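A single protein chain has been removed from this complex, and every other one stays in its place.
Up next is chain A:
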Amino acid sequence: MAKEECKALLDALNKATACYHHLVLTIGGSADSQNLREELQKTRQKAQELAVAIRARLTPPLRDRGLGAEERAEFERLWVAFSGCLELLEADMRRALALGTEFPLHAPRRPLVRTGVEGGASGVAARALSARSLRHEAERDFDVEDLHQLEREILKVGEMIQDMEMKVNVPRWTVQARQTAGAELLSSASAGVSSVGGVSVQQRTGPCDLSKALAATIFSAVLLAAVALAVCVAKLS
């Protein structure tokens, strides 16, 4: 069914855009490297492929006048999400270009900002490409040519957006989103639990104290049990 396909592709595009955003965050920082630029390129190329595919699939139903109202509403929803995603991607690409030019990798007089982020982001890129892992095979001056190519791609994406606006007329404000406020909490079983403890460490000492308190109670309980056993043993023997 076309709708399911579209939905799946849109999810993949969403994933790629989020990963791209995450990678662009670190340009110019201490984690910036040749590998990062390569991952950026691969991610955005994948995102663009997906975008082209979705567009090819979504445009015909929306231009089809004979579609039922509910179907159409569904497709419009997908369209709005798609165009929003594409705009996010384009904005991130522009910023990547700006940052990439400002922080060239091999310029001696322009050090990278030491932001405290280290470690590679290959996991992120691999996730975007739905691959298991990523191989890095770039040559030395990869980043400079990459920037030229990035500029071309930005223009292409811009044209695509313009084209989309011209061809399909979907007034955004009439679309009712499916998700309500707070909907992200509902299926957050996978996302929420494990990462909460880690992320909120630096802010409050509450969680730290909680885990510490927990550890302390367990330890003291074990100690008490051991002492009780020892006393019993001493008494009985």
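The rule is short, and it goes like this: a residue touches a chain if its C-beta (ideal position, glycine included) is under 8 Å from a C-beta of that chain, and two chains touch if they have at least 3 such contacts; residues count from 1.
As a working rule, contacts and distances are computed from a predicted model.
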| query | According to its UniProt entry, is the unseen chain "Scarecrow-like protein 3", "MRAP2 protein", "Ribosome production factor 2 homolog" or "Regulator of G-protein signaling 11 isoform X5"? | reply | "Regulator of G-protein signaling 11 isoform X5"
| Identified contact with the non-displayed chain, of A:K3, A:H21, A:R72 or A:H136 | A:H21
| Identified contact with the non-displayed chain, of A:C85, A:L105 or A:L129 | A:C85
| request: May I ask which residue of A:A53, A:L67 or A:L99 touches the chain that does not appear here? | output: A:L99
| task | Extract the touching residues of chain A with respect to the undisplayed chain. | result | 11, 14-15, 17-19, 21-22, 24-31, 77, 80-81, 84-85, 87-88, 90-92, 94-95, 97-99, 101-103, 110-119, 121, 123-124, 126-128, 147-148, 151, 155, 158, 161-162, 172-196, 198-204, 206-208, 210
